[in-house]
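Got a structure here, written out as structure tokens. Questions coming.
Note that one protein chain of the assembly has been removed; the remaining protein chains are unaltered in position.
Moving on, here comes chain A:
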Amino acid sequence: TFLSEKQCYSQLFSFENVRPGRNVNLSFEKDRASLLCMKALANRGRLDSVSQQMASHPQYLESFLRTQHYILYMDGPLPVHYRHYIAIMAAARHHCRYLVSLHSAQFLLADGDPLWLQGLEAAPLRLQHLDHINKVLAHQPWLTARSHIQALLKTGEQCWSLAELVQAVVLLAHCHSLCSFVFGSGSDSDTTPTPRVHHGTPPGYCLCDAANGNTALSPSLAGPTEKAPRRREEDEAMFSADPSRFVTDPEFGYQEFARREEDHFQVFRVQDYSWEDHGFSLVNRLYSDIGHLLDERFRNVASLPFPHSPDLKRAIWNYIHCIYGIRYDDYDYGEVNRLLERGLKLYIKAVACYPDSSKTPLCPLSWAPVKASDKVHVNLLVMEARLQAELLYALRAITQYMIA
């Protein structure tokens, strides 16, 4: 049976595009990708379609998986089931069924209370309080203000600690941006997002990833044999979970960041608050090591081999930031119009701002890239740029809170 699995791996990567002229690296890269995916598969018992898509950029995939693993399972102030619930809340903002069901299953495995999955009202107040910043970050991050941070940190029964809040914010930003990628790559349209390898292993085992994080599933008196089928049922039940039950104020969505000349202050100037100088130091101080991991992600996406000119890459990145109200003093925004064709701009905007397949149909998006890998590349850029944008706004608000 092991042989057949290997075949299965190789099938997984058969779609990987072959870049002409890079044959020397190719076999190495391919090996690397397949090893990574094997690891992911062994870890989680399934290879999600997101990783499959990213596998064309193994170097990036590695840093992505590492970050994701770190924020979901490794040392951090929040309990594991909280993390998954926050991920659910974040994904639900964009009606991303795929991520909601994925994290619902993981939430249950981390011993989360199934009741919470009935909706946001069933979750603890503390998590409900996070809803507002979730909403703002997802759609109009420029509204994130010191007062939001202050409200969450105000001492009381349901208050957050600064370290917890930073982890929550990183999680939210990660999941929001991942929604964009999922939407862009069309993974969400799969109604059955679990291409799990069925070999008779009960899902309880496959997903025992929690054992990695040593979350110490309390040994219930019921034997594992009894447990497994129950899990499966829950799993299946959750896949049909409706994201809208984790959403309040569903009308709140992206609005054009109108740059009005009279209020300059609204524009976020990267030269005044940048990831490298400010964001990194703050986030790394409050949530150790995450800064390095995120830094590596940003670096990796910046250094991905892009078949087109580096100017195009910068134009895409700055255009996404511009959509979110972040401006670079040293960039001529006329270049965006020169370099990005209309179709591509529309595509980027849809993926970045309206990654909601229930509202925005992907098909009418007229941008048709020459190669599939280009599309993945653009999706990655959108995801990372969006992640950084949200982080910058949230971290700036936290900085302002700390100064005051």
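By definition in this document, a contact is a pair of C-beta atoms (placed from the backbone, for glycine too) under 8 Å apart; a residue touches a chain by one contact, two chains touch by 3 or more; residues count from 1.
Here, contacts and distances are computed from a predicted model.
In the listed set "U3 small nucleolar RNA-associated protein 4 homolog", "GATOR2 complex protein WDR24", "AP-2 complex subunit alpha" or "Mitochondrial import inner membrane translocase subunit", the entry agreeing with the UniProt name of the missing subunit chain is "GATOR2 complex protein WDR24". Of A:E121, A:E256, A:E276 or A:E341, it is A:E276 that touches the chain left out of the display. Screening A:E157, A:E251 or A:D329 for touch with the missing chain picks out A:D329. On the side of chain A, touch with the chain left out of the figure occurs at residues 1-2, 5, 35, 38-39, 42-43, 45, 69, 75, 79, 199-202, 205-206, 208-209, 211-212, 214-216, 224-225, 269, 271-272, 276-278, 280-282, 285, 295, 329-330, 399, 402-403.
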